Structure formats: C-alpha cells, structure tokens
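The complex appears here minus one protein chain, its other protein chains still in place.
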Amino acid sequence: MSYPMKIRATLSGDKVEVKALIAHEMETGFRKDTAGTLVPAHYIQLVTIQCNGKSVLSAQWGPSVSKNPFLTFRFSGAKKGEKLNITWQDNLGETRSDEVAIT
Amino acid sequence: MQITRRKLLRLGSALSVLCITAGSALFRTGSAWASDIWNKNAFSAKAVDEVLKAFGGTHAQPSSEITLTVPEIAENGAVVPVIIESKLLNTRAIHILVEKNPFALSATFDIPPGTDPYIGARIKIGSTSNVYALVRTDSGFFITQKEVKVTLGGCGG
Amino acid sequence: MVYFSKRCAMAILLAWGAVAPLSAAEAVADPLSQYREMLGGDNPADLWVSRGEALWTEPRGPRKATLVQCDLGLGAGVVKGAYARLPRYFSETGAVEDLESRLVSCMVQFQGFKREEILASRFGDGERHSSDLEALVAYVVTASKGERMAVPQNTSQEKRAYSMGKAIFFYRAGTHDFSCATCHSADNKRIRLQALPNLTTPTGAQAAYTTWPAYRVSQGEFRTMEWRLNDCFRQQRLPDLKYGSPAAIALTEYLARNANGAVLAAPAIKR
Partner (left out) sequence: MHSRRHPIRNAILVIVGFVALAGEVGAADLVAPSVQKTLEASFSAKGQATLARLAQDKTQGLCTHYATSPIPAKVVTEITAMGFATIKYPADGEYLGDWQRGEQIAQSGLGKQSSDDVEKPAGGNCYACHELTKAEIAHGNLGPSLYHYGKLHGDNDVVKKYTWGKIYNAEAFTACSSMPRFGHKGILTAAQMKDLMSLLFDPRSPVNQ
C-alpha cells in the first residue's frame, strides 16, 4: 500500500512549475534494521510525468535517491485547469499514479 | 557480447520514452516493463566513467554551461538537495552522479522538447564526495562537478 | 538581592553589546545555512499531513467513530489553533495534557482503541515507519501553522506542571551527568555542527518549540515533540521516557509556555 503523492503544478507566465513529494521508502538494500537484518532493496525505478497525455518528463532512479523523494522541474505549453499526472513504478513491481489540476 | 547488450540497452532507453508516452495503461501492466526499461548497466556501474559508457558515451567535456547547485556541507547525507540547470543547446538528458557512492549513478532525467533543462532533486551521499552533473545533448556529453562535505551530526548516537 | 540585580544589569549590557556583531558573525559562521535554505519549504512532512487529515475524519477503531468529537481545548472538533494553545488543563481528565496525550485519550474514548496498543506503536517501529498517531499530530499541528503560541496558565495544575518542567530541565543524572541544561542553557553553542537552542531564554525556546514537530531527514520520518523529548533522554543516558507521562507533559509545558508569543512554524525540516 502506498500513500498519495503531494503534487503542486503552478502556472506562472507560460511555464508550469511542478513540485512533487512522493511517499516511498527508497531502501538501498545496504541498510540493516535494529535487529541487524539486512533490509531488502525497495526503490522507485521509473517516474513518468504527463500533461494532457503528453510526456513532460521521464526519469529513472537508483536506490540513492532520498527517501520520500522530492522532484521539481518546469515545462511550457499547458494551461490552468489542465491535468498533470505522475506515475511511478518500483523494483518490486508496485506502482502508483496521482493527478492534480494546474493552478 | 558486451557491445550488443549496450546497444540494446541504448535502444531500450530511447524506446522507453516512446513507450511511456504511448500510454500509462501499457506502462502499468506489469513489473516486466520497469525491469526492461530501467538501465541496469548504468545503475550498477561503480565509477563515473563506467556510467558514461553505459549511456553510450566515451568522453564527457567539462562545461561551464551547466550549473550544478549543491550545499558545500550537508548536515545529513540522507538528504542532499541537488539542482541542475543546463544552458547547452538541445539538452536531452540530465544525470546525477556521486563519485563515492557504492553505485555512482543516482538519477537520470529525459528532457522532452517543451521542458526546461532544469531539475531539482534530493539524493543520498554516503560520505564526502564529488557530485557530477552529466548532460547529454545532440552534440555529445558534457559534465561539471562539485564537492559536498557530509558531516557527522548531533549527539553522535 | 543586590547580587541578582547587578548580574541582570551586566547580562543586559553584555547582550546589547553582543547582539549586532554576533548575529553578523553567526550568519557567516553557520556552515549549514546553505543546506537548510536549499531544503526550503518543500517538506515531506506534507505527506503525513494528508495522511493525518484522512485519519481524523475517517470512522476508525472498534467503535467505527471519527475524531471530530475530540476536544483539543477549543471545543469538540476544533483543530485550527488548538496546538498553539497546548498543553492545557482538561477538567474531564483532571490533568494537564499535551496534544499527543490528548489524541490518545480521544482515540480511546471515542474510537475504542486500547491505550496500550496505541502506545506500543507510538513512534511507529521506532526507526523508519511513523505511526498513525504521528500522522494525526502532523495534521493538527499544521492547522496551527502561522498562529502565535498562547499556552494558557490559568489553573494551579498548569502552574505546577510549569515549575515541575523547569525542575526536570535542570535535573542532572545518569552515567554522563547530563541534564537538559547541559546543552541548552547557553547561547551560540553547538554539538558537532548542530546549533543548540538556549531553552532558558524566550528567544531560544521560541525558535526551538515553534519548529517541532519536524520531518527528520536522518530517519526520513515525521517526528513529534514527545519523540524529541524521549530521544533527548536516551542521549542523556536515562531510561525510557513514558509517552504522555507527567515528566513529558511538564517539560512540554515549560518549553511551550516559554515560547509564548512566537509564531508557530512547525512542521519544520530537521537533520
């Protein structure tokens, strides 16, 4: 089970500024828990961001992206009210999509 | 053998953008897609040069047209903010690398037309290390670097 | 008597003289300011806030009830501004409560959860996973963000909690002879590179109290004031501070009351 992302997409001028926080463990596979057992790797590998069905960014991540990842970028060609969708998929096959309207 | 695999991966990487754009329905059908698209070679490379090779590059030219912003000293290596902005023409991809991490490559971003060559992210840095911004453009790879000092914090236990 | 007034006068003189050059020097000397600035307002604590909001309004527990009947001091269901006015005395429990002990009381009273079960996972698994209780705290605290701290002291119970908190603050014990005051009673001190707030002054207490709870970067989790105090005592080499215990609430009362007048900036982002 995963928790919702926190996405903000704000239009200023002709650019949309996207800021996203994603709830994910991003376990490296190198960390031991308090009992000394190695915690298996669990991290997001793919992130795709679309606006109106068009890709505005796609990313590949390794385990060294921070826990609860933060991402920011800018793109042009979108209007207020249009939907921005972020989808991630991790190394265990889990996936999640969240959507916001551009403000 | 190696070369063929690399070529395939490069092709896979290029295709991935298309696949993802093609629609989220396909993308979500199973974990097979993640493991196919994800550039395992690049992400399991230990050294910066190996990562460059995995992306099909042979040489990365140092460039002052890439702005890499990182803190000089990080209070905690678990979260180190990184901002990369490229002024190079036709920037297609931005990669974040950490020299001393077990695997050098941290993240890679494909920049489609219409999206600024600008990325802000947060990464883990195991110990004091150089951080690299590696940028792929239509005319090859460019690179810049900065050192981040990772300190021990708090009461020490 | 004479001594104290002289000492105060000297302290004031010193402080006046020191303020301007010190703050300038500090700005240059704080090597971590760039790091903190870059982390800025994009706080993963937001992920807990939405989780907590859902937990507040969802029917949960054996009684399938929501928490909207919960009185955090400003009336049933009032969340906005409540945290800036806690701890406070609640006549129905006959005790001074902080936000966290109050939430536990409400979860027991209205939702039928067992106290022991909530407390068993009060800090999640204690390492990487925050609890529902912590998410609820994130939600309630955020609803006071931007409000001025106004912790009441109208009852004898609240006054007693304050002086008890002060006494515990200066209590030296354990293998290392530490008290809270060892690290938190002088200005411009650091442990390693981390600045130590002087919690005996209004300025220090305000800066510290209004930035807890926080997203703890080293753990990647949201952590509350009860957690902060618990972990301070761990590092003081003392036993485990019980959640919502008289000492925990007394210390919170002491710190919160000293922070009165300052604008709440929590949840913050910390090392």
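A, B and C are the chain letters, set down in written order, and residue numbers restart from 1 in every chain.
Please note the rule applied: a contact is a pair of C-beta atoms (placed from the backbone, for glycine too) under 8 Å apart; a residue touches a chain by one contact, two chains touch by 3 or more.
Computed from a predicted model, the values in this text were never measured in an experiment.
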Partner chains on view for the chain not depicted: B, C
Of C:Ile168, C:Leu199, C:Ala256 or C:Ile269, the one touching the omitted chain in the full complex: C:Ile168
Hidden partner chain, residues of chain B it touches: 73, 149, 151-153, 155-157
Absent chain, residues of chain C that touch it: 3, 31, 164, 167-168, 170-179, 181-183, 188-193, 196, 233-235, 237-242, 245-248, 250
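Criterion: only the chains that are shown with their structure count from here on.
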Of A-C and B-C, whichever chain pair has more C-beta contact pairs: B-C
CA centroid of chain A to CA centroid of chain B, Å: 15
Distance from the mean Cα position of chain C to that of chain A, given in whole angstrom: 31
Chain A, residues touching no fewer than two other chains: 66-67, 70, 72
For chain B, residues contacting two or more additional chains: 78-81, 122
Of chain C, residues touching chain B in the complex: 31-32, 34-36, 38-39, 191-194, 217-218, 220, 235, 271
Contact set on chain A toward chain C in their complex: 3-6, 19, 21, 23, 25-26, 33-34, 66-68, 70, 72
Residue ranges of chain B in contact with chain C within the complex: 69, 71-76, 78-81, 83, 122, 151-157
